[in-house]
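Every protein chain except one is present and positioned as in the full complex.
What follows is chain A.
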Amino acid sequence: MLRSRPALLDVIASWTDPFLSAPRAADSFPNKWAPEMLNITNLRRTFFAGTADEKVALDGLSLSLGKGEFGVIIGSNGAGKSTLLNAISGALQVDEGTIAIADDDVTRMPVHDRARHVARVFQDPMKGTASGMTIAENMLLAELRTSKARLKPGLTRKRLDNYREQLSYLKLGLEDRMDTQVSLLSGGQRQSLSLVMAVIKEPDILLLDEHTAALDPRTANLVLNATLRAVSALKLTTLMVSHNMQHAVDYGNRILMLEAGKVKLDISGAEKKGVSVQSLTNHFAIKSDRMLLGA
C-alpha cells in the first residue's frame, strides 16, 4: 500500500495551487468499481431505547462503496449522517448489521484497531489533532496510525526531514514551526494539518465530517480544494458529509441522501452528471411521492 513519496508530494503541492480548480463532477471516475472497499449491511442503531426519547438514528441502512469511489452524504439534521460516520469509524457501536472495510469485518472491532483502515477529518479543528503537542509529534502520530507504536526512537532525523518536506508543500510555513504546539495554529492551519495527517498513510476509507464547516469561506474553499485534489490524486475511497447541496452536485461520483437513518437516494454514474441542485430537490420530491403512492 506504500505509494512512492514523490507522488504524494506532488499531490500535496498541487493542493495549494490557486490556478487549478477542483476536479469537477464524475467524469474522472471509472464506471465499474471492481473491489468493494466499504460494505455496510442493515445497520441499526437506536438511542435511548425503551424511553420516551427513543430515537432510531440508523434504521437498517445499507451501503457499499467501491475502491476509489467518492460519496457525498447529504441530509437534514438528525438524518443519521454523523451517526453513520461514527459507526464506520468505530466511535459508536451499532445494535445490528455489519460493516466491512477492505473485506475485513470491523463491526465489533475497537476504534484503535479499526484505525489501520480509517482516517477521519472532523468538523472541529480541535478534534483531529493533539493540541498540546508539536506539529512534528502530531505527524508522527499520524504516521503510526497504520502500525503499532514501538519501543523505538520516535522523532528520528529521517522522519523530521520527511515531515518538513511534506509540510513545505502546503505553503503554510508549517515546516519551519515543527516544534510549535498545534494549539497555536489557526483553524485553517490545523485543518490543513489534519488533512495531511489523514492521507500521509493512505487510508482504505477517508471520512470527512463537514470538515470545512467551521472555517471562514476563503479558508474553507482552500481546505476543500486541497481535499478534493488529495482524494482524486491518491484515488482514496471517501465519504464526505456536507450540508451544502452544491458540493454534492459538484464533487464526487455519488450522492447519498440520508433520511431517517436510511439511504433515501443514491445517485451515481451518468445520472450523477446530469444532476443540479434544482433537479436534486425535484428528484427527491418525486421519489418521495412515488414512495407515498407505493405505500
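Operating definition for what follows: a residue touches a chain if its C-beta (ideal position, glycine included) is under 8 Å from a C-beta of that chain, and two chains touch if they have at least 3 such contacts; residues count from 1.
Here, contacts and distances are computed from a predicted model.
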Name under which UniProt lists the unshown chain, selected from "tRNA modification GTPase MnmE", "1,2-phenylacetyl-CoA epoxidase subunit B", "ABC transporter permease" or "Signal recognition particle protein": "ABC transporter permease"
Would you mind spotting which of A:Ser186, A:Gln246 or A:Ser276 touches the chain that isn't drawn? A:Ser186
For the full complex, which residue in A:Ala52, A:Ala149 or A:Ala270 touches the chain that was left out? A:Ala149
Spell out, residue by residue, where the missing chain touches chain A. 89, 91, 110-113, 115-116, 118-120, 126-133, 137, 140-142, 144-155, 181, 183-187, 189
